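The next block holds one structure in the form of C-alpha cells; read it before the comments.
Shown here: the complex without one of its protein chains, the others still in place.
Right after this comes chain A.
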Amino acid sequence: MASENYTREEENFEDEELDETSFKSVKDAVLFAIDISNSMLEPRVSDDSKKCVKESPASAALKCAYHLMQQRIISNPHDMIGVLLYGTQSSKFYDEDEESRGDLSYPHCYLYTDLDVPSAQEVKELRSLAEKDEEALEILKPSSEPVSMANVLFCANQVFTSKAANFLSRRLFVVTDNDNPHADNKALRSAATVRARDLYDLGVNIELFPISRPDHEFDTSKFYDDIIYKTSPSDGDAPTYLKPDTYESTAKGDGLSLLNSLLSSINSRSAPRRSLFSNVPLELGPDFKISVNGYLLLKKQEPARNCFVWQGGETPQIAKGVTTLMADDTAHTVEKEDIRKAYKFGGEQVSFTTEEQQALRHFGDPVIRIIGFKPLSALPFWANIKHPSFIYPSEEDYVGSTRVFSALQQKLLEAEKMALVWFIPRKNASPVLAAMIAGAEKLDENGVQKTPPGMWIIPIPFADDVRENPEATLNKAPDTLIDSMREVIQQLQLPKAVYDPSKYPNPSLQWHYRILQALALEEDMPETAEDKTIPKYRQINKRAGEYVLAWAEELKAQSAKMFGGIAATKSTLVKRGAKEENAESHPSKRVKVEGDGTDADSVVKQASEKGTVSKLTVAVLKEFLNAHGRATAGKKSDLVERVEQYFEEKF
C-alpha cells in the first residue's frame, strides 16, 4: 500500500512540470458566464421535422457547462468550475438575493453554481437547469432592463479573487449572442473595458464563445475586441489561437448543430494548457539552439485512486492520510534531510550521499539535441515504450525560434523524415533516445482544430528494453488462404479507414464515474454500461459472414493438405487434436466434430445439461473457461461455480 503510493507520486512528478519559480498553485478554475436574454432563450427549430429537439442557445450553453463539469470530475478532479448567469430577472450572489436587505451588489447576476470543485449535488442541480425543470424556468427569466457588463465582469472578478486565489489558471467562459451590449452608452462601455482590464491584471483569461443570431453575424469588433487580450496572462508566452471557430456554424442550422459546435469548441478549450516542460533548448547542431515548450497531449486517463472515507459525521468526509517516516530501530520520526539512499548489494547496503545520488542521475541540463536524421520508415512499429510528448516553439529564450521550428517541421513533413534526438525533458530527468517527428494540423468537421501542428517526441527503447521474440511455429499461409482473408478484411474497414479516438470513450472509466455519480446522488444504478469498444457483431456477420465461411473452408482444406493426419498439434503440449483446434478457429464447423468427445465445449455443455459439471476434470474446466474469457484461477469448486454461472447467464 505504502510502496504503491510512493511510486504513484513519482509518476506524477514525472508528468507535470514542477515550476519552481512560480508561487501559484497549478490549478485551473473555469467560470461560465452565460447570457440569459430573450434571443438566447429562443429555441432554434430544425428544418428537419423528424428532429423535434428544440435547443436554444442558452440551453445549449448550459448543457455544455454540465458536460464540462462531468468531464472535469474525471479528468481534472482538483480543478474548479462555476456557472454565473447574467441578464436574469433574479439575482443571487452568495448570501445576497432579492430578499436581502440593502442594495444588491450585482443586480441581474445569478451565481447558480459557485466556483469550486463540484459536489454531486451541484452536478444534479446544473443538470436539472439544463433540462429545464420547473424551478429552472423561474431562474431563466430574462430581466427587462439591460445588465451592466462592467458589473458582470466585476462579479466574476470577485468570485475568482475569493474562491480561486493564487490559481495559475483562471478562465472566464463567456457565452453570448449579443455582440454589442452597450451600443448606446459610452460610459457603461468604458466601465466594462476597465473591468476587463482588471480581470487581465488579476490573471483571468476571458474566452468568448460567440453565437451568431439567425439574422445577424456576431461581430467581435463592436465590443469584445476591447474586452479580450491577446495573450493569456497565466501563460504569457503561449500564442493564443485566434481563429474563431463558431462563427459560421452558429448562425445557420438548428439547435442541435449549435450544441455540437459549441461542445466541440468548448471541449477544445476544456483543459487548461499546462506545459510539461518549458523553454527547453532544441539543439539543431552544435551552438545552434531554439527554444520549445513541451505538452502532454496524449496521456492515459485513469480513475482516481480510492481513498478512505469517514462516515462519522453528518456528511461523509475524505480522511487525509499523513505519512511519517520512522527509523526502524528506534521508531523515532525521521526528517527528510537525514534520509540516505542505499542499494542492496551482496547482502548489505551500498550507500551514496545525497550529492552523489544527484551526480549519478545528472547527465546534463534539459535539452532536445538532434543527433541526426533518418527516413520516417526507419522508425519501426514496435519501437515504442510510452506515450509521446508534443513540442511547440517559444520565443522566450531565443527570438526567431518559431520560424526555424516552422521550417524544420515543414521539411520533415515533406521529406518524410524524422530526427533522432537525445532528450532530457527536465532537470535531473534520465535521458532517453527519441524519434522526433512532425505532425500536421488537423481540423474536425466544424473546422475546429483537432490536432495542432508541431512536432512529437516519441521515446524509443534502449537495447535493454527490447525483449526477444518468443518461440513460435511458423506455417506460412498459402496465397489462396491469404486471398480469402483479404476479402474478409476489405468488408470491415472502420469509417474513412482511420482510427478516431474521439469515437471511443473508455468504457471502464465512464462506468466507474457513472456508478459513483449514481451512488453520490442516491440514484438508481444503471443496468448496463455503454461500451463503444464492443465490436458490432451483427454488422460483422452481415458484411463479412460469407467471406469468413469461405476462408474457413479454405483453412480446413489447406491444413488437411499441409498437415494431414500428422499435425504438430499432436505434441504433448496440447492435449487435444488438430481437428478440434481447427474447429476452434471456426465454430460453425464444430458441429461436425461434436460427439467425438474431444471438444471441451461440447463436453462441458453436455455435462451442464446433465448437471454433472462437477465430475469434469480441472483441465477441461479450465480450457472451457479460458475459451470463454473467464478467469481460470482458484480451486476446482470455484471453477465449477464459474462454469455453472456461465450457463445460467446464457440460458
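By our rule, a residue touches a chain if its C-beta (ideal position, glycine included) is under 8 Å from a C-beta of that chain, and two chains touch if they have at least 3 such contacts; residues count from 1.
Methods note: contacts and distances are computed from a predicted model.
S.K.: Given the options "GL17103", "ATP-dependent DNA helicase II subunit 2", "Ribosomal RNA-processing protein 43" or "Eukaryotic translation elongation factor 1 epsilon-1", say which is the protein name UniProt records for the missing chain.
M.R.: Spelling it out: the chain absent from the display is recorded in UniProt as "ATP-dependent DNA helicase II subunit 2".
S.K.: Would you mind spotting which of A:216, A:503 or A:636 touches the chain that isn't drawn?
M.R.: A:503
S.K.: Using the document's definition of touch, tell me which of A:180, A:317 or A:617 contacts the absent chain.
M.R.: A:317
S.K.: Which residue from A:139, A:334 or A:640 sits in contact with the chain not drawn here?
M.R.: Residue touching the chain left out of view: A:334.
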